[in-house]
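The complex is shown incomplete by one protein chain, all other protein chains being positioned as in the whole.
And now, subunit A:
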């Protein structure tokens, strides 16, 4: 088992964390700005806009929620949709848990608070090459979230200048994020089947005028389809 040093000798943990977090921050700042602009326009107060980036810290769920806030959706609908959009984190956390053996409960609790798609990808790569330094891991998480909250604040500041943001294609930020996340999920025919079923059912629900929980129900039914396809493909010959 090779264990590389967690950081370059002579370089502080903080500097190492900054250099490792930089690629994440380059992505988080502009999307955080898009969220800040759109959330401000949805009628949320500046405090609430920032609070969501501090407490929830989940880009795609936050952008979906902004759309729901703007349309006057019910509290329960917004919370249920947030849960569904973030359900994928269960898988990330489950995949991380064997790699975090020996961590105290409160350290795991702190790690879980800032577990995102991007931090998962970064830590999975780091842990895979033997770099499991706890301090560095948590510092990276804090810096990544700081860039997200900072981007949000910038978005609030420039929101008035940017108008509705359509000229800057801010309305593409959310579907763009979903498409990139989706591409990363499509490993194998059963995943493709789940996606096609989810998309088809969602479009069908939309055509029938079923909004709100329509996409959510379509997604869960699509997952069941994908699971069924996987079972069918791996069944033993009779």
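Definition applied: a residue touches a chain if its C-beta (ideal position, glycine included) is under 8 Å from a C-beta of that chain, and two chains touch if they have at least 3 such contacts; residues count from 1.
One rule holds in what follows: contacts and distances are computed from a predicted model.
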Among "Multiple sugar transport system substrate-binding protein", "AtuA-like ferredoxin-fold domain-containing protein", "Succinate dehydrogenase/fumarate reductase iron-sulfur subunit" or "AzlD domain-containing protein", the UniProt name of the subunit that does not appear here: "AzlD domain-containing protein"
Contact set of subunit A toward the excluded chain (per top definition): 26-27, 30-31, 43-45, 47-48, 51-52, 55-58, 61, 64-65, 69, 72, 75, 78-79, 82-94, 96-97, 100, 105, 108-109, 111-113, 115, 117-118, 166-186, 190-192, 194-203, 206-207, 215-216, 218-227, 230-231
